[in-house]
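Excluded from the complex is one protein chain; the other protein chains are retained at their positions.
Up next, chain A:
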Amino acid sequence: CLWALRLPAGSGAAARGLDVASYRERVRAMFYHAYEHYLESAFPYDELRPLTCDGQDTWGSFSLTLIDALDTLLILGNASEFQRVVNVLQEGVDFDIDVNASVFETNIRVVGGLLSAHLLSRKAGVEVEAGWPCSGPLLRMAEEAARKLLPAFQTPTGMPYGTVNLLHGVNPGETPVTCTAGIGTFIVEFATLSHLTGDPVFEDVARKALKALWKNRSDIGLVGNHIDVVTAKWVAQDAGIGAGVDSYFEYLVKGAILLQDKELMSMFLEYNKAIKNYTKFDDWYLWVQMYKGTVSMPVFQSLEAYWPGLQSLIGDVDNAMRTFLNYYTVWKQFGGLPEFYNIPQGYTVDKREGYPLRPELIESAMYLYRATRDPTLLELGRDAVESIEKISKVDCGFATIKDLRDHRLDNRMESFFLAETIKYLYLLFDPDNFMHNDGSDFDVVVTPYGECVLNAGGYIFNTEAHPIDPAALHCCRKRKEEQWEVEDLLREFYSRKKTKKFTLKRAPDHGEGENAKDSEDASSVKAGEKRNSKKSSHSLLSCPSQSFNSKLAVLGQVFLDNT
């Protein structure tokens, strides 16, 4: 096997323990170095160009880096700057512009960023209006941005176009080919929007798109890379977990957690089975042909590194750790993750040697550190801080690494560097951050809809690392009905004689009562569920508890299953 040949040396430093606090401060300094130069040289453009010290618009023209970095400010504890930026955005950002924007990117970065900023604004000391969290200026902005994206969903299949003009809707002659992730990466933001605003249209389009993908999966249960949203024909038939597909799987899981939705989870579990069967080799995940399951590309992509983190969320910590350790060896070889890494050759792939300071591996490290407290994960954090500082720090910020073989730099700093990379690094080194709240702290907010418990932890990070508080989804819509029911039940507690017989309500297929429109589709999901339940009768919305040997599965030790 591949990894056994590459024994990394030593763990002396790990055992003695990293100085977590000092690394945390270094991450903070990195943030401000980049953030201040963005404000100084690039604002109001989307991104900073660190080599030329100026700005450029990349994904639209909405000061993207600022929106993206907003919640990072609060996570770093800078409430005053958060408040200032909220005001700047309210005045300065306009979505009525004649710009062709990527539906996917606008959703995850702009809608997601504004939603999380909206939900965090009370914690940041921003004066919120009385209807918060069900109304507020940032929420309105998010809703406006999301509405601009809705025309893209008007296709025969319900799967959205990849690009939309914010002013005119879908351009005539727009290509109908969209990547899988561009279709299935809406449910977290859109369901949150629907729950907060009360307008179900967002969640509905997101669900419809998810179902269309589910219906078009291959016989062996895989999805390809790109699909024609009009004819529902697969254009790129490579199946894997990386670029083009990644956040689709991520959102199935996160949507299931956020909405307590069994249907989404059963979809994911089916995919997971197929992925394990066809693409997993020696804890690597390769690319295969979606209909035949034959290996098409034996590469590891930088974007795939989110997978261990996702696995840890559903309790597959052992496998997650093993895959993570594979990926970590690639980092050790180059000081970053190349976009493509040829696994058999053990080297980068031509034209794909760059590392745009992506967060995925660090993200996984953060999730896994929560689960295992393994010092190896802190080591990755240390390596990331050292690498990024040594290699990509320039006078005006942090530059994308154009080529990991010689560490040549490119004139770009993507907005996810501040939104994700820095955030996850900081959270890795700050185990007491409020983002890691395990439910021992919470806030009680009085809204016109009733009392609401918020900030009780369990934040769901969208794929651009914008946290969504799952409790907020239960604050606005439907709150009243549930309260009356609860009140009735409580009366029973104090009454002498129990008169009523109580029967538990069976869980609906998915949270929001929207009946399955596509009956064939729904039945296929049910069939999947049944297949699951035959094997193990447990609820889909649960994790397996960890095995005994997980106690010792730290510092690189992995255990094989007994089976």
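Everything that follows uses one rule, which is that contacts are C-beta pairs under 8 Å (C-beta built on N, C-alpha and C of every residue); 3 or more make two chains touch, one makes a residue touch a chain; residues count from 1.
One rule holds in what follows: contacts and distances are computed from a predicted model.
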Among "Exosome complex component RRP46", "Auxin-responsive protein", "ER membrane protein complex subunit 1" or "TXD11 protein", the UniProt name of the subunit that does not appear here: "TXD11 protein"
Of A:Q83, A:S296 or A:T329, the residue in touch with the unshown chain: A:T329
Selected from A:A239, A:V317 or A:A465 as touching the chain missing from the view: A:V317
Absent chain, residues of chain A that touch it: 3, 6-16, 49, 51-52, 56, 129-131, 253-254, 257-258, 260, 312-315, 317, 322, 325-326, 329, 332-333, 335, 346, 367, 370-371, 375-376, 379, 382-383, 385-387, 390-391, 394, 399, 402, 405-412, 438-440, 442, 446-448, 450-451, 453-454, 456-458, 460, 470-471, 474, 482, 485-487, 489-490, 492-494, 496-498, 502-508, 537-539, 541-552, 554-560
